[in-house]
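Shown next, in C-alpha cells, is the structure this report addresses.
Every protein chain of the complex appears in place save one, which is left out.
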Amino acid sequence: MTETGISRSGKFKVPRVVISAVLLAILFAFYITIQPRGFSTYVMTIWSNQGLLLALAAIAQFFVVLVRGIDLSVGPMIALTNVAASHLLSGSLGEVALGVLLVMIVGTGCGLLNGLAVVVGRIPPIVATLALGSLYSGVALLLRPTPGGDIDETLSDALTYDVYGVPTALIALAIILVLVAIPLRRSRFGMSLYAIGSSRDASVMTGIRVPQVTLAAYALGGFFASLAGLYISMLTLTGDPNIGPSYTLNSIAAVVIGGVALSGGVGSPLGAALGAFILKTISALMFFSNLPPLAQPFFEGAILAIAIALGSLGMLRVRSRLERFL
Amino acid sequence: MSTTSSSTTGTGRMASWGVDRSVVILLVASVVVLAGAALESPGVLSVNYLLQQLQIAAIVGILATGAMLVILLGQIDLSVPLTITGTAILATSLAGSGNPTLAFIAIPAGLAGGLLIGAVNGLGVAIFRIPAMVWTLAVNAMLLGITVFYTSGAKPAGAPPSLMVFLARERTVGIPNAFLLWLVVGALVLFMLRRTVFGNYIYALGQSPRALFLAGAPVERIIVGVFALAGLLSSLGGLLLVGYANQAYQGMGDSYLMPVIAAVVLGGTSIFGGSGNYSGTFMGAIFITLLASVLSLMQVPDALRQMVFGGIILAMLLIDRARRTP
C-alpha cells in the first residue's frame, strides 16, 4: 500500500509520490517564470485555489478508485452540491454553518446512493454512476436552471485569500490531507479500503466487511465531491448547474497522474492532490503560453488522454498475455 | 428469431420465451405510453405522428446499434456525443464549402471520421488496455477541443449534404427513408452477429476474453473492429441528425448518450457483455423515442428527460439483477 519499498531485485524504487512532486515543482517553476506577474501572493493564491478545487474532486475519485470502482458522477455531484450551496449558504453565521452541513449531507448522500447501486444493486460502477450522475445533473438543473444564487462572502473571503502570505487553500489542503492520511494508513478501516482494492477475495477471506467498507468508500467520495462543490461556491459566489462535466474526467486523470492505480488498491490522497495540481499547472501554463485560446480545450483534452494512456502503460509491461484478461 | 439458432447468446436464462421477452415488454410499454399520451393529445395516434417517430427512432436506433456492439463486448463508448458532433461538423463544412469535390466526399469523409475515432477508441482499449469508459471519455474531451478550435466556438458554418437531407427528411412510398436506412443497417448487423465468425467472436469475447484468447482468436483485432464499427455507426447517426436538423451545431450529440444506452439496456443486452439480441435494441430505440417525444409533448424540461433515461437504465439493471438471483 505504500509507494515506497525495495523491489525484489534489491534496487531502490523512487516512490511514485516523489516523482509526482518533482514533476509538479518543475512545472510550477516554469509557470512562475512565464507568469507575467512572477512569484507573488496573488499568483500563489489563484494557483492554490484552482488546485484545491480539483484536488478535492480528485480525492473524491480516489476513494472510489481505491476500492476498484470508478465514479463518473463526480462532476454531477459537484454541480449538485454547488447548486445546493447557492441556495443554502446565506444568512446568519448559524444559517451558513447549517447550510454547509446540509451541502455535505447532500454530497455524502449521493455518494451513498452510488455505493448502494454498486454494492446492493450489483450494477457495474461505470453504469451505476453514469445513470445516477444524470439524475444528479437533472436535480441540479431543476434547482437552478441558470447560474446564480447568493453565497455568503465572509466565508468565501476566509477560504480563498491568504494568511500571512500563505494561501488559505494550501493550508486547508494540508489539514485535509493529514486528517485523511492518518486514519487511512493507521486504522483497520483505512487498510480495509486498500485491501478491497488489492484483492476482493482475499479481503472476504480475511473477514473484512467488504460491502460496508465499499459503501463507505463511495460515501466518502460523495463527501469530498461536496467539499469541491462548496469550494466552487466560495470561488465563484454562484451556483452553476453546468459546471460538472469537466470535473469527472479531470478527477480521473488527476488520480492516474498521482499514481493511483485504476485497478485499485494503490495510491494515496496526497498523490491524487499532486496529480490535480499538476493538471492545473499545465492548464495555467497553457493560458500564459502563446497557444491560441481556442486551441486550449484540445490540448487540455490531449494532455488528459496522454496522462491516462501513460498511467496505463503498466499493461504493456505485462509479461503474460493472460493477465490482461483476468 | 429462433431460440435454438447456434449463434444466439446461448445463456440459459434466455432459453424459454426470454429471447423475445424484452421485445414483448417494450412493445406493451410503447403502447401504454402512446395510449397515455393520447389521453392528453389525441394527435399522437395519427399515422403521420407515428411515422415521424419512426424517423427519429431511426437516428436513435442507428446510434444504439453501435452502442450495443460495444456493450456486447462488456465495454462502453462514452465518446458518442462528440463523435456525432465532430463528424457532423466535418461533413457540413465539406458539403457547404462550395467546392464540388469536397462536397462530394462530405458523407464518406464524415463516415471515415467516425471509423477513425472508433479505431482510436479501440486501439486504446485493446493495445494500451485502458478501461474503455476512461479512454473514450478522454477521446470525447479531445474531440470537444478539436471542434471548439475548428469552429472558433461559434456556430459551425456549412450546409448539410443533400443526400443526408433526403435520407433524413424525405419519404419513399410513405415510409421515412431514415427508417428504411435503419432497417438495412439493422439487417446487416443482425446478419453479422448471427451468421459470421466475427459476430460469434463478439459474443464470445463479451463472455470470456480469456477463453477466447486461448482459443487462438485475434482478440485485439476484434476489439478494435467493434469500436471502429461503433464509431462508424455513431457518425452515420450524426449525419442523419444533420440531415434532420438541416445543420450541425455544438452540443448536438450531448443529449444522445443516455437515451442510446437506455435503449440498449432496455432491449435486454447485458451490460456485462456477451448476451443480447438485436431485436431488443430495435424495440428499445423505438420505445425510448416514443417516450422522449411524449415527454417533450408534455413540455418536460430536458434536464428531467435525462433523469428519466438515467432512471430507466438503473431500474432495468436492478430488475435484471433481481431476475437473475432468485
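Labels for the chains are A and B, by order of writing; each one numbers its residues from 1.
To be clear about the criterion, contacts are C-beta pairs under 8 Å (C-beta built on N, C-alpha and C of every residue); 3 or more make two chains touch, one makes a residue touch a chain.
The rule is short, and it goes like this: contacts and distances are computed from a predicted model.
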item: Among "Monosaccharide ABC transporter ATP-binding protein, CUT2 family", "Peptidyl-prolyl cis-trans isomerase", "Response regulator receiver domain-containing protein" or "CbtA family protein", UniProt-listed name of the chain not shown; value: "Monosaccharide ABC transporter ATP-binding protein, CUT2 family"
item: Touch with the omitted chain, as defined above, among A:191, A:237 or A:309; value: A:191
item: Selected from B:83, B:136, B:177 or B:207 as touching the chain missing from the view; value: B:207
item: Interface with the unshown chain - residue positions in chain B; value: 4, 6-7, 9-12, 194-201, 203-204, 207-208, 210-218, 274-275
item: Positions on chain A contacted by the hidden chain, ascending; value: 1-2, 5-8, 182-183, 186-189, 191-192, 194-195, 197-199, 201-209, 261, 265-266, 318-322
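In the analysis below, only the chains that are shown with their structure count from here on.
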item: Gap in Å, rounded to a whole number, between the CA centres of chain B and chain A; value: 31
item: Contact footprint of chain A on chain B as seen in their complex; value: 76, 78, 124, 127-131, 133-135, 137-146, 148-149, 152-153, 209-210, 213-214, 219, 258, 261, 265, 271-272, 301-304, 306-307, 309-311, 313-314, 317-318, 321
item: Partner chain B, residues of chain A touching it in the complex; value: 70, 72, 117, 121-124, 126-128, 130-135, 137-142, 145, 241, 246, 248-249, 252-253, 262, 292, 294-302, 304-305, 308-309, 312-313, 315-316, 318, 321-322, 324-326
